[in-house]
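Every protein chain of the complex appears in place save one, which is left out.
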Amino acid sequence: MTKQRSPAKESFLQVPVCPIEVTTPQSTDDLLTRMERISFQGRNLAIARRIWERMIADDVLIFFGMAGALTAGGLRLAVADLMHKRAFDCLISTGANLYHDLHETRGRHHYLGSHKVNDVALQAENIDRVYDTYVDEDEFIDNDNWIADFVSELDPRPYTSRDFLHQLGGYLWKQTGTDGILTAAYRHNLPIFCPAIADSSLGMALSQARHINQNTGQIDVIGDVIESANLINQHPRTASVVLGGGTPKNFINQASVQAAFYDPSITGHQYAIQIVTDVPHFGGASGSTLDEAQSWGKLSADAGQVTVHADATLAFPLLTSALFDSAANALKNRSSPKFSTDGQSLVMDGCHIPSVRFSTTNNRSP
Amino acid sequence: MTKQRSPAKESFLQVPVCPIEVTTPQSTDDLLTRMERISFQGRNLAIARRIWERMIADDVLIFFGMAGALTAGGLRLAVADLMHKRAFDCLISTGANLYHDLHETRGRHHYLGSHKVNDVALQAENIDRVYDTYVDEDEFIDNDNWIADFVSELDPRPYTSRDFLHQLGGYLWKQTGTDGILTAAYRHNLPIFCPAIADSSLGMALSQARHINQNTGQIDVIGDVIESANLINQHPRTASVVLGGGTPKNFINQASVQAAFYDPSITGHQYAIQIVTDVPHFGGASGSTLDEAQSWGKLSADAGQVTVHADATLAFPLLTSALFDSAANALKNRSSPKFSTDGQSLVMDGCHIPSVRFSTTNNRSP
Amino acid sequence: MTKQRSPAKESFLQVPVCPIEVTTPQSTDDLLTRMERISFQGRNLAIARRIWERMIADDVLIFFGMAGALTAGGLRLAVADLMHKRAFDCLISTGANLYHDLHETRGRHHYLGSHKVNDVALQAENIDRVYDTYVDEDEFIDNDNWIADFVSELDPRPYTSRDFLHQLGGYLWKQTGTDGILTAAYRHNLPIFCPAIADSSLGMALSQARHINQNTGQIDVIGDVIESANLINQHPRTASVVLGGGTPKNFINQASVQAAFYDPSITGHQYAIQIVTDVPHFGGASGSTLDEAQSWGKLSADAGQVTVHADATLAFPLLTSALFDSAANALKNRSSPKFSTDGQSLVMDGCHIPSVRFSTTNNRSP
Partner (left out) sequence: MTKQRSPAKESFLQVPVCPIEVTTPQSTDDLLTRMERISFQGRNLAIARRIWERMIADDVLIFFGMAGALTAGGLRLAVADLMHKRAFDCLISTGANLYHDLHETRGRHHYLGSHKVNDVALQAENIDRVYDTYVDEDEFIDNDNWIADFVSELDPRPYTSRDFLHQLGGYLWKQTGTDGILTAAYRHNLPIFCPAIADSSLGMALSQARHINQNTGQIDVIGDVIESANLINQHPRTASVVLGGGTPKNFINQASVQAAFYDPSITGHQYAIQIVTDVPHFGGASGSTLDEAQSWGKLSADAGQVTVHADATLAFPLLTSALFDSAANALKNRSSPKFSTDGQSLVMDGCHIPSVRFSTTNNRSP
């Protein structure tokens, strides 16, 4: 029959693909475990779960990024649950996901729709479409006014997006007592950064607040750059989990590069998971590989990393369902950074995180 | 607050998105059920399960197509299981998926690998790569010889791919007694068509058989066209489930169009599910929408249909796991067509399915 | 032969595809003209040229958005040339494209590379990779310092990104006298908005300026929201040309929606072209269709619009080359808005465009 394999050949052919077996009933944990032995993106999703487990077991500050219409898409409470269970520490989001979260936390809804609808007919009814999902534009206008009223009463000073979103989450929690991304972050004091906040309905509402009260609606996005880098200076071992590309993906990586600018001992994330639909070969950052990130020093040269090429609405429910099962104990025992706030300042593990100057190696808190 | 909605607006805004909740432990059935109320491709996968349930409950002949390296990717036994449970009736496959199935049924493996390997190093070791999966080329040569020896002993006549694959599955079953796609189809007498068989290692092995014995290795692919259309003529209510695009997707649709050529009462599939990664806007058939299929009469104007834009290795395990759970009873009670063979002929529900002439309305068996 | 076509059928079958003929030598204008009669994305690119011609001939304010690494990709001078010829009026860009432009305007380069390189080896040499293109990280650090030094001398007040980029372009022009995006915009007083400036090397340099001088590095992105909407309030007939998705695509559309918030007579862009690689079915804004934009009122219900699914580095050179040829006279005769600046303020057609309050229908300048 076939001849004996050479040692070099053996080194390549070690672990056979094991065709997946579907049992009934089957837990998501069992299914995803079996998917570790198949191929392509199914395997990559299974690997993503194991890398996330390693993040949880290790002493790393975990960043979580979300871009794309994931709140409208139905992932809002799963993200909130990740915060409740402290499966990550710091959220970077597009403005839309936070605005849509506020919309639902205020008791309104997105609606199941179709991408094969007449959009002019929707426009006539003031209905906005997000692919196969609808939302009532009149309710959005009500949100805008609600936010603008709140903002126009804030102090007449610039707020980092992190600071502003903490204030907004707190007000929302007091008004609604309802779970969601903004309210969960507020209750756990977890920071949310929104570097492109101007490019969203949150930015529109902030601009409307300024129309009401000229000294309000000031967002200090450069302060966000400093704060996020200082988090890493303070806790140099980091990890990233990113859904979609866009500004969240880049901002998480930039924070690491910016921290290294003042502290060369910082070498990039120790672990990285991305679930993306963009591809690398058009050169955009959203689709860039994690290898490419290594050239920039965004990712440690020996990082545990995986890219899952998939729609998050398909991949993320299975991933979190299996993770919450297999990592239940590890999450309970996780030694995660402790966050609080002090006036305008974020505090991590007892240290103030400044937004006006960078911490450096020499002044890193012990 | 917000004003009363008009009836027209109400008609669009009926079922709210319900943010997915992850419980622990969670069954795949429960997870996919909850995904019906989220959006985008997650929702589409959840809808696919329900459409498949409707196929099972209805009296339809279910075609199943598979393109892409799904056997190498680890889905081989799940497909075999679909045959054991009769979740479909007739398979259309690329040659590669069947050849890789034979490879594993003969006791060999595909291996977990990486897409970031030096391919010239692999070539030096006679290892073939399929993205992140490796296979031993020497074992493929052994398969080729094994198939060629078998084929060179067959009758010196053309075989439809369906007939040939039935013979091959039978020989494989006798030699190995091992479960797989070819052997499962053989044991249940389910037809497999491979319209592009020449474009695969099966075609290569057949050509090598002819090199040995000049009168063998004849495949009558035009007979496949006639047989597949006649299946639909005999059982005009049909459905399709397609993984990937390629020749399987088109052949399943073509069978319906060809049947309608001689029998205008045939109006296309009643149900259609496709799980594809190709997109429509480049004009290729692989990525074409199911709506476009309606213009050709491939799909009934009122068909229940869904497209899931996803890698099958990610979507299919979850889909089948949930389906086998929720449809367990329906599958046991399914009134599926009965297949057998008679010499070179396929027999369905007691009627011979010719490969040399088309059945027409007038001669459809009662 | 074939029977007479019904009038309904005739209405669908009017203009035959005309197989493209390649002549030698052939001008880009001729080639793209012939592509109007082929199909798929080739036709769409040809249509895009004609829609852009209509924008130029009409009295519309043309927004141009660019996302993705288009400067690194070699499109920087083509974009500058569009400004010199006034093929658009207002640029919205990611920070990276502007930073990379500054890098080249300062006399440095991006380099032809390969996506199949060892990224850890690049990291060891301080080389950053953008798919198949390299850049010297040490030169980026020099840019950072150069920008930070400039910024740390600016007035201690918030600048809109538009105002800041005008200052930066002016300084760059004075220092280098070299053509590029920032310097072309400065010389023509054309506004550039960078809504996600914090998420880029520009944002990093701004943060480093603040590290030097605590009162600098303030960017008022909410002022950008107001200014951009007020541009549309002042000139309600608008058009958009967008390369890639991301924040530029959304910001251009948001400006229209925000303007309509205070002036319901504003109905969205009259023309829209987008050249994108993202797809709609994952729900993200980057890949969303122009039809979907109509549901939001971002695009007029009767807008002339086309989406080209292509990499901009492939599509844009051919598009601009043909456009500059066929629209040469129209560009010379175009009645474009006149821009100037007055202190911190942008002035269009003699009217100040405020950044602290929205203009409304009643106070629109005559």
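Here the chain labels run A, B and C in written order, and each chain numbers its own residues starting at 1.
Please note the rule applied: a contact is a pair of C-beta atoms (placed from the backbone, for glycine too) under 8 Å apart; a residue touches a chain by one contact, two chains touch by 3 or more.
These numbers were taken from a predicted model, which means no experiment stands behind them.
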Of B:T178, B:S295 or B:S340, the one touching the omitted chain in the full complex
B:S295
Of the candidates A:G246, A:G283 or A:P337, the residue in contact with the absent chain is A:G283
Contact set of subunit B toward the excluded chain (per top definition):
67-69, 72-73, 96, 115, 119-120, 122-123, 127-133, 137, 141, 144, 158, 195-200, 203-204, 206-208, 210-211, 214, 217-226, 229, 244, 246-247, 250-251, 254, 257-258, 261-262, 277-286, 288, 291-297, 301, 311-313, 356-358
The missing chain sits against subunit A at residues 39-41, 279, 281-283, 309
Hey, which subunit C residues sit against the chain that's not shown?
1-3, 5-6, 8-9, 12-29, 31, 34-35, 37-43, 45, 69, 72-78, 81, 104, 109-113, 116-117, 122, 125-127, 130-134, 136, 138-139, 142, 291, 308-311, 313-318, 320-321, 324-325, 328
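Everything that follows uses one rule, which is that only the chains that are shown with their structure count from here on.
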If I average the CA coordinates per chain, which chain comes out farthest from subunit C?
B
In whole angstrom, the CA-centroid distance of subunit A from subunit C equals 27
Using the average of all C-alpha atoms in each chain as its centre, how far is it in Å between subunit B and subunit C?
45
In subunit C, which residues are in touch with two or more of the other chains?
279, 281-283
